[in-house]
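Shown here: the complex without one of its protein chains, the others still in place.
After this line comes chain A, so read on.
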Amino acid sequence: MSIESVDPDEVDAADILGSAIERREDPALVTGDAEYTDDIQLQEMAHMAILRSQYGHARIEDIDTSDAETMDGVVAVYTHDDLHRDDTPSGGSYSLPVGWLLDSLRQVDHPILADDRVRYQGDAIAVVVAEDRYVAHDAVDAIDVDYERLDAVTDPADAIGDDAPQLHDDADGNVAFDWEIGDAERTDQAFESAAHTASIELENQLLIPNAMEPRAAVADYSPGTNELDVFMTSQNPHLHRLLMSGVIGHPEHKLRIKAPEVGGGFGSKIHHYADEALVAWVAKDLERPVKWTATRTETYKTDAQGRGHVTTAALAMDEDGTIVGLRVDTEANLGAYLSTFAPAVPTYLYGTLLSGQYDIPAIHCSVTGAFTNVPPVDAYRGAGRPEASFVIERLAKLGAEEMGMDPAEFRRQNFVPEDGFPYETQVAVVYDSGDYEKALDRALEMVDYDSFRERQEQARADGRYLGIGFSCYIEACGLAPSELAGQLGAQAGLWESSLVRFHPSGTVTAYCGTSGHGQGHATTYAQIVANELGIPYDDVEVVEGDTDEIPQGMGTYGSRSAAVGGSSLVKSSEKLVEKAREIAAHQLEADPADIEFEGGEFHVAGAPDRSIGIKAVAQQSYLAHDIPDDMEPGLEATSFYDPENFVFPFGTHVAVVEVDPESGEIDFEQYVAVDDVGNQINPKIVEGQIHGGVAQGIGQALYEGAEYDENAQLVTGSMQDYAVPKAMHIPDMETGSTVTESPHNPLGVKGVGEAGTIAAPQAVVNAVTDALEPFGVDHVEMPMTAERVWTAAGEQATTDGGTDETAADDGGEQ
């Protein structure tokens, strides 16, 4: 049921929006012509390498760089003190800022080169610049650091309290913040009066993003003009310009950030890291171009990680299974320092989504953010939403079991009804639109749920264990509006800006402040603009990812590009059309109010033969020989679009698995994804995003996890040890969709980039625990390795008198 791509030339102009046209990005990418950051070579370019802490927590007694400095080909070596010497270029903060402040937040210094202490394995200590990348790494190896090792802590629950190793003087007990949302008293009352409860303790493990392209930066400084150009792996160049400007002390308007092709991000290229700031600062100090490219080992040690929750949660229900309350307590791992948006992820992006698709009258959630000796933790695909969805959807399964109800029907009974929108949850957000039953029904049909239980029963009789897992997830994309975000602590607006410019010859360039990194914006945005202006798709060029070309922007993350960036392009196009309408009216000698615009043509209402095309109007706007008095020549328009609310995509994912309790192995029989992301600009691209997201979600469920030893040494520090799923680990998926438009943006779109990652983990865990129901297994921690599954089945069979005690015995001999 794969969606078939179509050639844009074969699509009628009126149908361009919503067509599965092939991506225009692809020819450059499949020929090797596309340019990524590490492909850039500049004259006289030097190479930078970074010395990183080998320990998870240590005091730096001494750094000896003398051997490195004298090596052939070494240009310079810098440590913390060098950044602060008197003759360095301008005074930056040399400390990385936090972009989201909470009332209780304890901010800590995050020096871009460690002063006297390192707090995670990978913390930057010194940099070397050399003529050659190999020599730069040789010189890093030649630097001698004397460490005094300190005790380390990596678990957020263990970190909280005075007994644990303390990371920062300004954060007693390693507590970065205490945060809560909802109504504790009402929730307590709900639990006191509840007829039934279900509870769970779970971990949502730390994940390493693993974008295929490692982070990289190339900086080029012109002393004559004081212009500093930085090409880097960025999801949000304007935001990086703003933050870097403060960190290295360079005026924002003399700093250019350009993101060339970016090889995936998944959140890891949103944040401002020490490394990119160092490249820029060093290039300026040396007055020559400098490149740094992370090795894969560096990305494992330094890319901001995701998730990292330890949670206790409970659901309260009345006699008939109606949910009456939800209580959640979470300790969230923030790593050693506060990354750019770290405080927002386990709070406003997590607590606010805990109501899921359900009408829950009382909710309370408390979150403690903990500093630990792991790399900073921040947004990773989904960012808070997967953690929330995991909690409520695991509880939905357990709640159904407690009630003895079918898990699909338990959910249906508790859904926010179709006529219940807009729906205000008890955790501060208002869902824009939804039809949850429709998506569930579609998914049930696709998995043939009516026959599944019978098949499951039959299989069990044959000694085979099938399981089905539901995930009725909700997502929040296009974070907005800016005023609300500001009230909640955001240090940035959440609008998006665009510029749509007609050229005199009749083609159009659309500039947008988002910054794609694989999502296909050049294609989808061109579809939007061509549709708005009624011109051929091929006549629209899209430009992103360059602060010198694009006036302003906020970047691409949180599935905001279509809903916010795309809407901004609509707004800019509408403004442009209004100006063009006035020119057309002037030339047609009619009142602008009487001019209709359709299919790229302006015509006088009731007189279609009196018309002029928008391309001709554009030409006239530049000739400026015959335009209305007092009108400026030219035809372009800019907008800063600030949405009135988030958008809330949703859907139902269903995993059907077979589990072998004697080996712990899990096989997928079916994976069905029904997603409602509002209107789809390009269904092929939507489908691709779902596939990729589900694969990352399955990765979390079954394979992935950052693991540290007691000294906070990363045990999973390479692709040999950290299991990024391979082709044979991911099943073919069946995708389906429903369409419920968002009522508040001009495209009626929602967002799709994170949906699969949010939906998949609990679908798989619910399926595996469903399969192992005869063994009394109600939870298996992720990643559900064969060992964990086998152990869970065996332990439960032994302790709870499960039906198949031989599972543990047989498995134990393997």
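The rule is short, and it goes like this: contacts are C-beta pairs under 8 Å (C-beta built on N, C-alpha and C of every residue); 3 or more make two chains touch, one makes a residue touch a chain; residues count from 1.
FYI, contacts and distances are computed from a predicted model.
Colleague: So which of "ABC transporter permease", "Acetyl-CoA acetyltransferase", "(2Fe-2S)-binding protein" or "NADH-quinone oxidoreductase subunit J" is the UniProt name of the chain that got left out?
Modeller: "(2Fe-2S)-binding protein"
Colleague: Give the residue, chosen from A:92, A:122, A:182 or A:263, that touches the chain omitted from the document.
Modeller: Touches the omitted chain: A:263.
Colleague: Please identify, in ascending order, the residues of chain A that touch the omitted chain?
Modeller: 2, 5, 7-9, 22-27, 29-36, 38-39, 41, 133-134, 210-214, 261-264, 266, 293, 295-296, 503, 505, 507, 517-520, 536, 538-539, 541, 684-685, 687-696, 718-720, 724, 726-728, 730, 732-733, 756
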